[in-house]
Structure formats: structure tokens, C-alpha cells
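These notes concern the structure reproduced below.
Just one protein chain is left out here, and the rest sit where they should.
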Amino acid sequence: MIQVGLIGYGYWGPNLVRNFFEAPDCQVAVVSDLRPDRLARAAARYPSIRTTVNHRELIDDPGVDLVVIATPVSTHFDLAMQALRAGKHVLLEKPLAANSEQGEQLIEEAERRGLTLMVDHTFVYTSAVGKIRELVAAGALGDVYYYDSVRVNLGLFQHDVNVIWDLAVHDLAILDYVVDARPIAVSATGISNVPGKPENIAYVTLFFAENVIAHLHLNWLSPVKIRKTLIGGSQKMIVYDDLEATEKVKVYDKGITVTNNLESFYQMLIGYRTGDMWAPNLPASEALQSEVQHLLHCIEHQQKPTTDGEAGLRVVRVLEAASQSMKERGRPVELTGAKGAAVWSRS
Amino acid sequence: MIQVGLIGYGYWGPNLVRNFFEAPDCQVAVVSDLRPDRLARAAARYPSIRTTVNHRELIDDPGVDLVVIATPVSTHFDLAMQALRAGKHVLLEKPLAANSEQGEQLIEEAERRGLTLMVDHTFVYTSAVGKIRELVAAGALGDVYYYDSVRVNLGLFQHDVNVIWDLAVHDLAILDYVVDARPIAVSATGISNVPGKPENIAYVTLFFAENVIAHLHLNWLSPVKIRKTLIGGSQKMIVYDDLEATEKVKVYDKGITVTNNLESFYQMLIGYRTGDMWAPNLPASEALQSEVQHLLHCIEHQQKPTTDGEAGLRVVRVLEAASQSMKERGRPVELTGAKGAAVWSRS
Amino acid sequence: MIQVGLIGYGYWGPNLVRNFFEAPDCQVAVVSDLRPDRLARAAARYPSIRTTVNHRELIDDPGVDLVVIATPVSTHFDLAMQALRAGKHVLLEKPLAANSEQGEQLIEEAERRGLTLMVDHTFVYTSAVGKIRELVAAGALGDVYYYDSVRVNLGLFQHDVNVIWDLAVHDLAILDYVVDARPIAVSATGISNVPGKPENIAYVTLFFAENVIAHLHLNWLSPVKIRKTLIGGSQKMIVYDDLEATEKVKVYDKGITVTNNLESFYQMLIGYRTGDMWAPNLPASEALQSEVQHLLHCIEHQQKPTTDGEAGLRVVRVLEAASQSMKERGRPVELTGAKGAAVWSRS
Partner (left out) sequence: MIQVGLIGYGYWGPNLVRNFFEAPDCQVAVVSDLRPDRLARAAARYPSIRTTVNHRELIDDPGVDLVVIATPVSTHFDLAMQALRAGKHVLLEKPLAANSEQGEQLIEEAERRGLTLMVDHTFVYTSAVGKIRELVAAGALGDVYYYDSVRVNLGLFQHDVNVIWDLAVHDLAILDYVVDARPIAVSATGISNVPGKPENIAYVTLFFAENVIAHLHLNWLSPVKIRKTLIGGSQKMIVYDDLEATEKVKVYDKGITVTNNLESFYQMLIGYRTGDMWAPNLPASEALQSEVQHLLHCIEHQQKPTTDGEAGLRVVRVLEAASQSMKERGRPVELTGAKGAAVWSRS
């Protein structure tokens, strides 16, 4: 029976507590938050849980096995390091850390101590993204050509991070999971419409070693909510719309056929292919529940979680590079530490 | 009665002929095309029209007042220059020319001879874009924050131009018409998925002197057709979806309110504003008919058309800069010759 | 502080408990259900609540002021009557009762004892339906012409009631609230696709004294979920789509203009009017919370709730008549006891 302590009962914390509460083989022992009114809410909802304004209480508690951190990203490193040093497994709200150096240190600390470090890349655990990965891995799309995502709405302006750190993290986590290749360079543009605030609208292009491109559109100031991803391949293409109630993933048997014109050495003929569309049935499970159970399983069996520290670090590296490029109006920034030789194609 | 000669009866030519045919105060006299089967089609449809494989016949015809050119962009400069030198008014299919030098020379030649030079930026003459301009000009949006357009489908691969030259031209023409400001720099990214072919997917960011950004997503290889533009302002926001049958323009009374927190000098409070949505009724007129009548009116009254050579040239300048930036993975390219001091705000 | 006891912790019961739990000025004291596993779930979630398999415990409890009944409709009459006779206020899940005689007796009993009897017509308390009523009442639609609703999905087959009793009750409650007129006759058709089971697809037409018609399409066996209502008026028309995330209510300035042709006595000219569309902003409140607070307010101030026993009875009368008509392939059945003289027009 794994004992869980959670730090940060704000927006996402209650979801985490609820899912650990409902998971078998674990128990939520303590919740800490600096705000007493948040703790009162947790106590009313879960009388069995102990609450405290001092997070050290749960870090120092020898009964606690796993510390779940759902606080602002600027506090991730410090809190996670305290927990790891106290011998706790750690689940961190996304993104892993405020910069890649911090991410590297957390990974190193967890490895040295043989502890599980996981980042909460929730979308990776949805049935929609799972199905997309399955299709890409099976080669159903042929060679992947592009990944294009729009993630916009009238969203909460963050005070400490720009819109890339807030929203792109989802797409980067999906991208990291769905394809094997790693980006080698990034170009990003964006602006802030509120003087003195971080950028609230951003566009990020990722370049890969192979002939593949990914692009993310992120906006806190859109009149409508859009969560739509196009994935183009040589054989098939996918439209993934997270706002669709049921048909979230649609697979199109569409594309082009390239043939060499025999009569002319120079002329290439490009024809169109338009076939059926297919929307696979997706189980209506809650992603966070799958994620929690995966984490508990990994802790118990000492396995690497799908979204381990390394996955979190790869995402943070792109966030850093994109923010840098955005300051320079799109000047491309190379990504180091990336295993860029890998290719997307699986044919 | 203005006599019209058309060069190029391919994809768009028939639409032009039909609209000049139906317009009052003008007559389509000659159609030329290098392909006899295209001419046969024109003759069968319009027995009153003369056809020829030699475009010089209509340029040398003293009875022809206006030459309409609907041929590949690489031929625009040569054909238009011939027509202008023969004293004809000229309507050029978009884009105006294959580069800005050619565009400048065409403008100069037309001005010297007192002839009308117009580029066929069709979207400018739609009731939807007209309504958007009206709203922006009236200050209904407040300060314009961003313009974001997606124009993708499984489209015809062009052999001689990249997807920016094919598709972005529409958005740049709309942008040029709707707002007063001119872009000062551009960053673009994109790739080609067919070796040896021009880029078939591209992303273009435009920077303006004021705190405004524009972004275009262009793709010939999308499984679904999308024609959607978001325009964000400080007071209101617009969603313009050209594929909607009736409600193409939706105006959202949404946004943010920024107030200074009195208690804290450093903290700014950003609140959300969510109000009604409104879709203005748009007349179901054909844009090309409005455009044709506008051109005939301009010729008769010696007025500058809305989409004159200068408008066409501004678009070509951005196309050039974007193509350049795309080759360098988004490195920003400054736009010269732009009246960048202008601002979008009209409050 | 009103003390609440709930009978029936099945599908809807937990929602009721949660909303009474969160409402000020009341306390959920007891929950009863025949199934111990349901009670265990309630106890785990709300340790402060007492649970029992014997509903008499809460009816006999002098501390309980309000009994909330969320059990199958066949048990409504008996349970509600027990509660009323014990001097409790009663909130009944929809529909009020299994037949109109039972409904009449419950109303009579509640009135004799001065107790509040309310039926849980939840949609009446949504901001969307509230806005529609407001518009109709203000005469914005002009004369109401028709009300057309589609409420279909792959829904739970009921064993004891047909699809009309399960789904039409929502539309009838909305209709009863939105318009003043009462139906004078009903024609219904439908079939059962599972031998021995109640009808799973049904169509119900309501006739009113004035030139108004209402129609409901109800189906448990639809591949897609639809919740769409059209309301046509002489001045404006409404599309109410409950599945839209934000723009649930759209008001169209569309219609016809009827003019007499002066030249011909016999000929009437009907022209079309197509104007703007407008989607009013709707607060994102939970209907059940509004309903609970309304009930508590009515109990405290001894006022009639909006959805009192009479409203529930009017709905039951139509359900009875429709079921009767459906057995006879649409033969119209007159509604007695209806105040049919009222008209929809408010101009």
C-alpha cells in the first residue's frame, strides 16, 4: 500500500487527489498547501486525509512513499529535490522544471537513489494519443510528413511563464511520445499584448533530421477554443480533435502519389488519392487514472515510467530553445543533447 | 463599351470570362490560349467570342481596351508589359509578378501611360472581407492584436512556385486590405515532402511596428480543407470561416481586462470578459462580379482600383521575404519599402 | 438550516446529494437506498451523512424537513405520499408520477398540509432555457409558430417506461416553462425494436389552440447524440443546441414577410428576411444548484416553486396522452384539464 503526500491543492491538485484516492493499492495520507482555505476544502471532501500548511511535514513523514507536486513550475526543483533527498518517489506536475539544468539534476538525484521520477504529461495517457502512437508505430501512416497542432482559447494569463511553457508542453509531450525522432532545431515567434507580461501568443516550428516538420500554435487570447492536430503521412493522415465528444481521432486514407513521368526526365507527376475515412472507437477512460496506475505499477516493479524524467527533460529543452528563438523573432535555435539521428519513418 | 481580351483559359480564366460576360458596359472580344482544346471549350460556351492561340492578336487589336491575364505567374511580367506598351489596361491574376522588381516596372509603366493596372485579389471583394474591414476601420475591435489564418487542403501541387506563392497570397491580400499597418519583418518555416519540388507546407509570421503579429499556415497536403482566420482585438475578436455556408464572420465580444492592482505596485490583474457573439448578415454576391464592376468603373473614371499595382507589389514583397526566410529555417527577414510607421489601432 | 433526506442513490441521486451538500442553509442528513453497495459509496464520499436501507428511517425522522426522491417513477407516488403524510416537503425526480391521478393526489395532499411539492425539471433551471423564456416572454420572437426538438442518443433502455416517459419529459418541461399556452391535443407514433420492451423510438406532435405546433423526436437507438431545438417565430427564430459548449442559444433574425399583392386580390406575396444571428452570453452555472437554491428559498418563504406539482402534472398528462396515441398509430388524443385558451403570442 503506497502512501501518497500531495503538495499544492490548487487547480490540478484536486484531480490528482481524486485519482489517487480511487486507485487501488495506494492511500492519500497528507495534503499540504500554503493556503488554509484550500486545505479546508480538501478536508471537507476527504475527511480521512491529513492537511498541513508545511510541506516538510509530509516530506519528513517516514510513512509517505510518493510525493506528488502540483505547484508553480518555479518551485518544482526545490520541492522535488527535497522529496528525492528524503527518499521519496516523485510525480511532478508538467513541465518537469523551470530549466534543463534543474531537470538534469533531478534525474541524476532520482537515479542515484533508485527512486521513480515521473512528470505528469497527462495527454500521453489518453486513449486518443495512445491510438495515434499505435498507428504511427505500426507504420499505418507511412513516413510521417508533419505534425501540426492548434491549442488556443481564452485562457488564464500566467504571470511567471509565457504561453509556450503553459500550453506547448502538452503538444511537445504528445510529440515526444508519438514519434521516435527528436527535434534538432526550433524557430518560434510570438508577442505579448499586455505590457510587462510574458508572451500570450506563440508559434513554434520544430525541425527534425529527416524531412519532417512540427508546428504548434499557442494562444491565450482566442475567442474560441481549439484543440486540433493534423498529422500527415505518406500513406494516411490523422485529424485529432480533442474537443470532439466521441470521434476524437479520424484517419484519412488520403495523400499523394508521386510517379516519374517516363516521357520527361524532369517532370514528376503528382496525383491525388482520396479514400475512406475511419474513426476508431476509443474507450472513455480517464487519462489521469491510467497515469496514476502506471506510476504505482512502475514504483512497485521498479520500472521506468513512460513519461519519466528524461521525457520531461526533452520537453523542457524545447521550451527553452523556443523561448530563446521567440525573443529573436524566429531565429532558429539548434537543440543540443537531442538524439537527432533517429527518423520518423517506420515503413 | 469596354472591349476585353483574355489570355489564359485554364482554371481561373473561365470564371473571369463568365463574369466579364455578365457585367454591363463591357464585351469579351477575344480569348487566347496556347492549347486549342481550351479554346474549343471557350468557343462552344461563348460562340460570340473570337479565339486564338496567339496572344499578340489581342494585344495588337486596336479594339481591345483591357487585357486580362490568367496565366502562370512566370509569364505575368512579359505579357503585362506587352499589353501596357500596347496601351491596354491590365488585370493580372494573383500574384502580380514573379518578383518585386517586375512588379515595380509594371507599376511604373502603367503610371507613365495613365493606364489602369489591377491585380485579381479576389477575396478583397467578398462581402465577408468587406465586413471585416468595415469593423476594423470603425474601431469595433479596438487595437488589433493578431491575425491568424489557416489555409490548407489536399491541393494541387504547383511545379514552379512554393505553397506560399500559391496560397499565402490570398491572406496577404486580405491582410493588406483589412489593416492599415505594413509588416516590417517576416519569419517563415516550411518543408517539401516531394524531393525536388517546392515547399508544400509553410508557416509565415509577419511582424509589425506596433505590437501586432500575423501568422499564416499553408499546406497542400492536409487531409481536410480549412479556411479559418482568427482576428484578435482589445475590444472584440473575429472568427472568419470561409467554408461556412452562411455565418462566415462571427464577432465575439470577448477579451481581457487589464487593471492595476492597487495593493501591489508590481501585480497586474488580468480578468476575462465573455459577452455575446454576433454574426452579421452577409449578402450572397459573387466577389468576382463586384471586382469586375469595380475595375470597369476605375477604368472609366480613371481611378485607382482597391487592389492596384501597389497592393500587388506589397504582397509580392512579403512573398519574396517569406520564401527567403523559409530557406533559412525562420531567420527573420526585414521588409524594406514598407510604411512601417503606421499602426493598426484605430481607437 | 433545512435537513434533507434522500431516497435513491442511483444514477441521479449523487448529483442531488452533491448539490444539496454544497448549498448554503441546508444539510444532507440521511441517504437511503435498498442496495448496500450504493450506500457504501455515499458513506465513503460523505462520511458525515447517515445511510440506511430503510427509507422509513428518514421519513420518520422528525429532524428531516425535506425528502428528495430519486427512485424509479413507479415508486414516486407511494414514497412521496408517505413523506407528505409525515409532514415533509418533497422534491421528486421527473416525472412527477406514473399517471395523472397519482399526480393530482400528491398535489392535493401537499396543498392540504401546506407543504412544498416540487418536481425536478432540471432543464428549466439552465441559463439557456432561462434565456429562451426571457426572449419569448419579451416578445422578441413575435408570434411563436413552432417548437421542434430532437433528443436522441444510444441511451439506456428502460424496462418499465417507454422512451417518451424517459426523454420527452425534458422537452415537455421546457415547453411548459417557455410558453404560456397549453396543448389541446397530441398525436404520437413510435415502435419498439426489442420484442416485449417499451417503445424505444417515438415522435410526438402537440397541437395548441392557436396556430402553433410542437414536435418531439425521441430515440434510445441513435448512433449520434443530438439535443437540438428549433423555435420559430414571426419575428425571430431560435436554435438551441444543448451540446454546444458555449453558444447554446442562437437567435436568428430570419423569417418571412407576408404582403398582399395589390394587383391581384388572390395572390399573396411571401418574401424572405435574412438578417444577423446573435448568440447571447450564458453564465456557466450548474442548473441543479440553481434549482436546489430555488427550492430552499420556496420552502423558507412558503412560495410555489417554478416547477411545482401542477407543472409536473401537466407534463404527466401529455405523457399519458402521447403513450395512448402511440398505441393507435398517431390517432390524435385530446388533452383535458388543459387551459387551452391561452395563446403563445405576446406581441
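Here the chain labels run A, B and C in written order, and each chain numbers its own residues starting at 1.
In the analysis below, a residue touches a chain if its C-beta (ideal position, glycine included) is under 8 Å from a C-beta of that chain, and two chains touch if they have at least 3 such contacts.
Treat the numbers as computed from the prediction; the structure is a model and nothing was measured.
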Option touching the unshown chain, where C:193, C:285, C:303 or C:324 are the choices = C:193
Touching residues (missing chain, whole complex) on chain B | 47, 225, 243, 245
In the whole complex, what residues of chain A lie against the chain that is missing from view?
-> 247, 253, 274-281
Where does chain C touch the missing chain, residue by residue?
-> 145-146, 148, 150, 152, 154, 157, 159, 185, 187, 189-194, 196-197, 201, 203, 205, 207, 211-213, 215, 217, 219, 221-224, 230, 232, 234, 237-239, 250, 252, 254-256, 258, 267-268, 270, 272, 274, 325, 328-332
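Please note the rule applied: only the chains that are shown with their structure count from here on.
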Taking mean C-alpha coords per chain and comparing to the overall C-alpha mean, nearest is chain A
Measure off the straight-line distance from the CA centroid of chain A to the CA centroid of chain C, and report it in whole Å.
-> 42
CA centre of chain B versus CA centre of chain C: separation in Å?
-> 52
In whole angstrom, the CA-centroid distance of chain A from chain B equals 38
Do you know which chain B residues sit against two or more other chains?
-> 274
